[in-house]
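Only a single protein chain was left out; the remaining protein chains are all shown in position.
Residue numbering begins at 1 within each chain, and the chains themselves are lettered A, B and C in the order written.
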Amino acid sequence: MDFMFDARTQELQAQLLDFMDSHVYPAEGVFEEQLDALPDRWAWSTAPVMKELRAEARSRGLWNFFLPTTGEGNHSELGGGLTNLQYAPLAEITGRSLHLGPAALNCAAPDTGNMEVLAMFGTPEQQEQWLHPLLDGTIRSAFAMTEPDVASSDATNIAMSIVRDGDEYVINGRKWWITGAMNPECQIFIVMGKTDPDASRHRQQSQVLVPRDTPGLTVVRPMTVMGYDDHEHGGHAELRFEDVRVPVTNLIGEEGNGFGIAQARLGPGRIHHCMRSIGVAERAIELMCQRADSRVAFGRAISEQGVVRGWIAESRVRLEQLRLLVLKTAWLMDTVGNKGAHSEIQAIKIATPETVQWILDKAIQVHGAGGLSQDFPLANAYAGIRTLRFADGPDEVHKNALAKTEIARHRPAAS
Amino acid sequence: MDFMFDARTQELQAQLLDFMDSHVYPAEGVFEEQLDALPDRWAWSTAPVMKELRAEARSRGLWNFFLPTTGEGNHSELGGGLTNLQYAPLAEITGRSLHLGPAALNCAAPDTGNMEVLAMFGTPEQQEQWLHPLLDGTIRSAFAMTEPDVASSDATNIAMSIVRDGDEYVINGRKWWITGAMNPECQIFIVMGKTDPDASRHRQQSQVLVPRDTPGLTVVRPMTVMGYDDHEHGGHAELRFEDVRVPVTNLIGEEGNGFGIAQARLGPGRIHHCMRSIGVAERAIELMCQRADSRVAFGRAISEQGVVRGWIAESRVRLEQLRLLVLKTAWLMDTVGNKGAHSEIQAIKIATPETVQWILDKAIQVHGAGGLSQDFPLANAYAGIRTLRFADGPDEVHKNALAKTEIARHRPAAS
Amino acid sequence: MDFMFDARTQELQAQLLDFMDSHVYPAEGVFEEQLDALPDRWAWSTAPVMKELRAEARSRGLWNFFLPTTGEGNHSELGGGLTNLQYAPLAEITGRSLHLGPAALNCAAPDTGNMEVLAMFGTPEQQEQWLHPLLDGTIRSAFAMTEPDVASSDATNIAMSIVRDGDEYVINGRKWWITGAMNPECQIFIVMGKTDPDASRHRQQSQVLVPRDTPGLTVVRPMTVMGYDDHEHGGHAELRFEDVRVPVTNLIGEEGNGFGIAQARLGPGRIHHCMRSIGVAERAIELMCQRADSRVAFGRAISEQGVVRGWIAESRVRLEQLRLLVLKTAWLMDTVGNKGAHSEIQAIKIATPETVQWILDKAIQVHGAGGLSQDFPLANAYAGIRTLRFADGPDEVHKNALAKTEIARHRPAAS
Partner (left out) sequence: MDFMFDARTQELQAQLLDFMDSHVYPAEGVFEEQLDALPDRWAWSTAPVMKELRAEARSRGLWNFFLPTTGEGNHSELGGGLTNLQYAPLAEITGRSLHLGPAALNCAAPDTGNMEVLAMFGTPEQQEQWLHPLLDGTIRSAFAMTEPDVASSDATNIAMSIVRDGDEYVINGRKWWITGAMNPECQIFIVMGKTDPDASRHRQQSQVLVPRDTPGLTVVRPMTVMGYDDHEHGGHAELRFEDVRVPVTNLIGEEGNGFGIAQARLGPGRIHHCMRSIGVAERAIELMCQRADSRVAFGRAISEQGVVRGWIAESRVRLEQLRLLVLKTAWLMDTVGNKGAHSEIQAIKIATPETVQWILDKAIQVHGAGGLSQDFPLANAYAGIRTLRFADGPDEVHKNALAKTEIARHRPAAS
């Protein structure tokens, strides 16, 4: 057992920290301004400073780290070349500047998950057409699973209809919370629906590729999260599919395999979210400490008040524990695979939003009303982290599943 | 001891509930649409449906209830005519539709507090010019106290300079979080600043009336609260005062009395917030129950899950307790005055946001991602309630003060 | 609505507070010493100081207050003569000295519940033999319901067998947590069991009177609660019934009515527990304040530390809310009956242990290790309050039931 990062990780951490200091943090205000000035405020990937950051990151070799060399898919030929354990602390650093960091390194969701799916299950033609532009960062993508009319935490509830008609699939239904889809550069949607409602529960679903400009596909409206539209990463769209037709070659993998593909996507997706969220929390602690130290009330710095100190201490204590569990989970994914790390992935999915939300709430409180405003990144981060308590199913679903495993572990073997 | 509302209250509750059902709830969607279509989206009071609601409420006698007939000021000649205890359950009902209810009855903050101040401390001329139009609902007002550069929870930190120059006061400084001030119909600001920095700590401040169009007063920008700009009640402005001049007759009360006036304003202001917040929570419980009952996951209604039932039960248990404490506080204000109710006012100021925020969080969780969106009033309410943990000073300041009183109560008398 | 106690209550509060100051608090240490010195340490009711306290209380008219004049049973001819709302604040005061106060006034559980049952359902002969000595305080009683082998929160799980054999009932089975039963003066047990396992679910049970000395009844052992044996109120016994025979005239009410009798007993029993627990919490706050004020660490009184102040403030804020809900519940029991107050009784059953336990935990923390020791009543109270989270069913059962009612309330009526 050894808690020191390996040399490659330490080297990349240093390079990334340098890039954050020299380029990313200074660009934060610039990006917001440029975004407001764009003709289409959803087209975040066209903001000049974002393009510059991405070019700079790529030239420094800080690009596509998310693609693992371990676990279910080894995609070192596509870039990346890091283990999950090596990527984890880097993803954390990008999370410190959540609007810029992940995107600058081409490591932003949902593109990352979509690239993984295409790398694992895509045909050579699909990879040529969609994966490589995504790896190059010239287009964006979305993953269309959640639906307004069903409790989508139970993926078998998904109702969108995908019916084969000759050489085409005909798609009908509604989706919402389709992250990134408001950005016109989001060119391709991976859409999950039911190809066979009569099959067994986990074999009814398939996933197909639907280009943005396909007739019958309407972007209905943006959803807001608390009061944020999250335009700086393409928002969350409601989509309507009315007799949308795509060739059958747009199927990903096999018919009936949609549930399995979704599962394969979830493990890495979750751990990436957790890693970045730890970076969010680190920045919140930093801001909380600095504010507390610089603000005077009732004759002394807020940082001298016991209640505030208690919050800061507890933030540190909780975050240290959380980070270690995320790192161990990454290590398990590397060494025993995503399935072997299943319980741990659930555990960090449960623990991360709760912990980070708690820290953000205290950081906000230390900032007073300003903490809820546009002058600090805290409230925006809070809204984002709050969504993680639903993303891929609410906490309660994961707790339930984790508990079942735990209870079974302690059940005496039947004789 | 008797826990039944008096006949007058019950009658008004019935009338108000009828008005809510017949007019207010149906207007909720209309108002949002009209607001978006206004040339100035901040001018909420000009939305046709709002004007209609206000006319209807007034014609029904549901108007200016907030003005108490008890406690420090008896203003029955100005309307209202209710005790705090009679008003409390009515304010709760208006809180069920927070964007419309209070405004429809001319009972919305910050106008209510400003009207109370003018009723208690205004000269006949000030009342003629500002109070009566406010009571008629033809103009709006704002209260400018909080400043960006100091911890404003400690009111003695207020730094705005008010210097007498002949027959005028010259005002310089910055304010922010000035609620309502983005609405162009907000015609009058009550501004707190320092007239005598050398006086004793609580005698340095004064309050003056500053009309919106006074030269030197700039509305700099709107502040956001978790992504919301709260334009439906006039937003929260940052203001800059540069050599703003008003006649000395615009002084409210006496020089050096600003702190005292602010204190007088706080008691009723706090209890009104608490009353309305209970209405917010009641609506959240209603939505939570209905959603849980109508949504199926993993084969049964969410309302059959023990965890969700636990949330609903705990919401009810907490809210019943909170409501009783708010009602008792209102009763104390009526019977022993605002000062006599000081500890209880602090207590409800501490308890309300925590309880209501907790309930809203659970209601959101039951709604899934939709709960965070514009499709339900929950996330918006959450953001609003969250601000109450800072409003008039953060929870921690109030807890500190309340504890001091409690500790003193148990201290053996010196012999 | 009126939050002032009536004149009778205020008069009795003053009398009781005087009795507490003059007799009860001074007797606390004496009682513990006398108890340790008794030949049978379980025979708490034989301790001389307890006998003196009881004689004094009775002579002052502070006796049998628990018997209500309202609600399901009006027993003013038996003593008491108070409404639930009048008794509530008196019970609270007795709770401040939990080992002495309730017993001194002959208002200690489980005798109170047993007396109510006998008053409501007992035959004249049963009342003559058992109720009157209990009202006089010359004997003690126990209520034997909980069983070790089944989840007794679901009363229909009760397995004890009661079989009629001619003019006798033959009783077999095990009970545990039979409070008071270790005291040899506990002369009579009300025992719940099944007389008809084939009847419908809530008609299988009956309750019978079993005198302590009946052959076949064995007191197996005392149970401990967090290390305490609670000998100062007769402990909690495990009992074994082996062919225990009692005459059929010992049946309470009718066969098959046991569940109903148990329910009738629960409402008052719960509210009494809650009332006393509020007194426990009040004393804890008092001790916490005094300790914090008299103890210096790191150069200043603990009472000046923000964290401790936060605890004290939150204790006060929570307790005020809880008390009001308990009082309102008492008022409901008086005005609409125990059934009409059902949801509120559940609510206080849920809220009280959580709140009081939280306060005790903080009071303990302020006392340092001493707070966990025999030198303060805090840890003992903590253990006692902790049991309330199971008593008459765990919190979770009550939350579940309360939520069902709440959900139904918001369900649109079927057309």
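Definition applied: a residue touches a chain if its C-beta (ideal position, glycine included) is under 8 Å from a C-beta of that chain, and two chains touch if they have at least 3 such contacts.
On a predicted model such as this, the values are computed, not experimentally measured, just so you know.
Colleague: Can you tell me which of A:209, A:223, A:347 or A:383 touches the chain that was removed from the display?
Modeller: Among A:209, A:223, A:347 or A:383, only A:347 touches the chain that is not shown.
Colleague: Could you tell me which of C:218, C:290 or C:387 touches the chain that is not displayed?
Modeller: Among C:218, C:290 or C:387, only C:387 touches the chain that is not shown.
Colleague: Which of A:108, A:186, A:322 or A:388 touches the chain that is not shown?
Modeller: Result: among the candidates, A:322 touches the missing chain.
Colleague: Which listed residue, C:48, C:148 or C:340, touches the chain dropped from view?
Modeller: Reading the full complex, the residue touching the unseen chain is C:148.
Colleague: Tell me which stretches of chain B touch the chain missing from the display.
Modeller: 305-308, 310
Colleague: For chain A, which residues touch the unseen chain?
Modeller: 1-6, 9, 85, 285-286, 289-290, 292-293, 303, 306, 308-310, 312-314, 316-318, 320-322, 324-325, 327-328, 331-332, 343-344, 347, 350-351, 396, 398-400, 402-404, 406-407, 409-412
Colleague: Which parts of chain C are in contact with the chain that was left out?
Modeller: For chain C, the residues touching the absent chain are 146, 148, 151-154, 157, 176-177, 223-229, 295-298, 302, 305, 307-308, 364-365, 368-370, 372-375, 379-380, 382-383, 386-387, 389-391, 394-397.
Simple rule for what comes next: only the chains that are shown with their structure count from here on.
Colleague: If you tally C-beta pairs in contact for every chain pair, which pair wins? Let me know.
Modeller: So the pair of chains linked by the most contacts is B-C.
Colleague: What is the chain whose Cα centroid lies farthest from the Cα centroid of chain C?
Modeller: A
Colleague: Express in whole angstrom the distance between the two chain centres, defined as the mean CA positions of chain A and chain C.
Modeller: From the centre of chain A to the centre of chain C is 53 Å.
Colleague: Just the number, please: Cα centre separation of chain B and chain C in whole Å.
Modeller: About 43 Å separates the centre of chain B from that of chain C.
Colleague: Residues touching two or more other chains, restricted to chain C: which are they?
Modeller: 306, 308, 310 - these are the residues of chain C that touch more than one other chain.
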